[in-house]
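Only one protein chain is missing; all other protein chains are in place.
Read from first to last, the chains carry the letters A and B; within each, the first residue is number 1.
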Amino acid sequence: MPKYAMVIDQRRCVACMACVVACKNENDVPPEQYRTRVLEMVEGEFPQLRMELRSELCNHCDNPPCVYNCPTGASYKRKEDGIVLLRKNRCVGCKACVAACPYDARYINHEKGFADKCTFCEHRLKEGKEPACVATCIGKSRIFGDMDDPKSPVRIALQNSDATVLLEGAGTRPRVYYIKKFSKPE
Amino acid sequence: MELTVTGVNALTSPHLHIWDWRVSLYLFLGGLSAGLAVMTTILHLRKGGALVKGEPAGYIAPLLVPVILGIGMFFIFLDLDRKLNVYWFYLTIQPLSPMSWGSWGLLVFFPVSGLFALASLPDDKLSWLMVEPLKNLAVATRVYLFPLAIINFAMGIFIGIYTGVLLSSFVARPLWNSAILPVLFLTSALSVGAALMIMIARTNKVRLWFTKMDIWMILAEMVILPLFFYGQFTSSGAHRQSIMPFFSLSHEYSFYGFSMLVLFVILPIALVMKMLEIKEDHEGELTSQALAKMRLSACLVLLGGLIIRLTFVYAGQLSKFT
Partner (left out) sequence: MKLSRRTFLKSSGVATAGLAVATAVPEKFLLWAEEAGLIKATYVPTFCEICFWKCGAIAKVLNGRVVKLDGNPVHGNSRGKLCARGNGGIGLLYDKDRLKSPLINVGKRGEGKYRKASWDEALGLVAEKMKGIKQQHGPEAMALFTHGAPTDHFLPLLSAYGTQNVGMPSFAQCRGPRDVGYELTFGEGPGSPERVDMINSKVIVLIGSHLGENMHNSQVQDFTEGLGRGAKLIVVDPRFSIAAGKAQQWLPIRPASDLALLLAWINIIITEGMYDRPYLDQFAEGFSDLAQAVSHCTPQWAEQETDIPAAQIMETARMMGQNAPAVTIHPGRHATWYGDDVQRSRALAILTALLGSWGRSGGLFMATKGSLTKGESKPFPEPGKEPLNTGGYPFAGAEGVTQAIREATISGAPYPIKGWFVSGTNLLKALPDQKRTLEAINKLDLLVVVDVMPMDTAMMADVILPECSYLERYDALAIGKGKSLSVSLRQPVIKPLYESQPGWWIAKELANRLDLADYFPWTTYEEKIKAQCVTAGISYDDLKKLGSLTIPDTAAPYITPENQPVFKTASGKIELSSKELKEKGFDPVPVYVRHPQPPEGFFRLTYGRSAVHTFSRTTNNPALNELYKENEVWINAKKAQALGLKNGEYVLLINQDGAKSNRIRVKATQRIREDMVYMVHGWGSTPKELSRSSLKGADDQGLVTRYAVDPIAGSTGMRVNFVKLQKEA
């Protein structure tokens, strides 16, 4: 049973948006909607500046409020690998999951009406491929793998660096880890 | 900080955008039907059933409960983006989802309130039912008036609370994420229920009785509302931030500020009007002026209830867990 997770090494992100476009094509995401995004944050005053680049997506939380709040069971956390998924044919489009996610990781597919979000590209995992955003990540900032496998790139990445999760206080226990907040080495 | 985000969904950015007046109306009407259900039970059972005698509200109010509930449910149905899948609400029970309990709760409440309405229908009004089987059913249910009233009461309280829990269960939205919110919504539901009852009632004793009830409910609301804000203010930064729209002078939030102002004006006015009403001598018939005043104060209460639902639904979506 793999335990999938992603590590985002922010130091290596260059805000190129390849992930954003790849994800849309791979998953047929409608125009103006997104499963993943990239934040550019700059603090300070010229010329004392600090930049943080951060890509965000569904955290596949181990304690997922979106799943708890779904009235139909359309949203669920898959037992075998921990990916938070959606049974589209069950979704009523009530948007409770959208409200429940503290990461704003969800949207309602405006062409089809169901709730949607990142699936860790589970259809690609089945074919033995990495998620589309990971495969195309120019900076190798996105790292994907099985937390239970000591040789997986996520484990190796986490061993060598301090990692945090987003909004730890929300108690969601995310499976997407972030390395080194500020891309500029302190 | 300078922030640029590429790949934002309009639905969640710059703030959540998922629910609008349809959901507000659903919460309001759901609350109203719940409150009214509670009030009808009281009407039937208080003073050993003495109140209901000669009072058309005794059968009109119970009839209104499922009707209002139905309209409310229609609005939530309107909000669903995949209406054809609505049956899935009833093919599963999701114990952690308030919306799931709510949909099941409504499924119970709807027939219960309907049956109660049938049971409370007097003989001379049976003709409203048109078809024979219904009339027979109405007659048959009369035996169960008392247990039905009790269940009706319980369901009313449940639904009243549920409309608040629905929102308060979202950790992600600090304005909603408060244990006080369900209590606030329940008291508000009861007060609008009482107010509607006053408007339906034809006899002075009933009007006065519910005016008194309403005074307590409004008082409770006027205590709980500040308590809610106080609770938010003393909680996390995000919670404190979440009530800002209500107390900000910036014109971006004028809708919320103005609504609060209205609320803080109309509730006391309604309260005072009601206090004066019960002081007046009502031995004889109400003057048309007195009646108008009574209706006006009831309307203010209803308006207050609507404002609470509208502003909370919208303002909650501006708040964010940080």
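Just so it is clear, contacts are C-beta pairs under 8 Å (C-beta built on N, C-alpha and C of every residue); 3 or more make two chains touch, one makes a residue touch a chain.
Just so you know, these numbers come straight off a predicted model, no measurement behind them.
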{"item": "Which of A:R12, A:R78 or A:H110 contacts the chain that the document leaves out", "value": "A:R12"}
{"item": "Contact with the hidden chain (one of A:P102, A:G145 or A:P174)", "value": "A:G145"}
{"item": "Sites on subunit B contacted by the missing partner chain, in the whole complex", "value": "2, 6-7"}
{"item": "Where the unshown chain meets subunit A, residue by residue", "value": "2, 9, 11-12, 14-18, 20-22, 24-26, 28, 31-32, 40, 42, 44-47, 49-51, 53, 123, 125, 127-130, 132, 135-141, 144-146, 183-185"}
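By definition in this document, only the chains that are shown with their structure count from here on.
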{"item": "Contact set on subunit B toward subunit A in their complex", "value": "1-13, 16, 18-19, 79-83, 85-86, 88-89, 91-92, 94, 96-100, 102-103, 169-173, 317, 320-322"}
{"item": "List of subunit A residues in touch with subunit B within their complex", "value": "15, 17, 20, 32-34, 36-43, 65, 68-74, 89-96, 98-102, 104, 106-108, 112-114, 167, 169-171"}
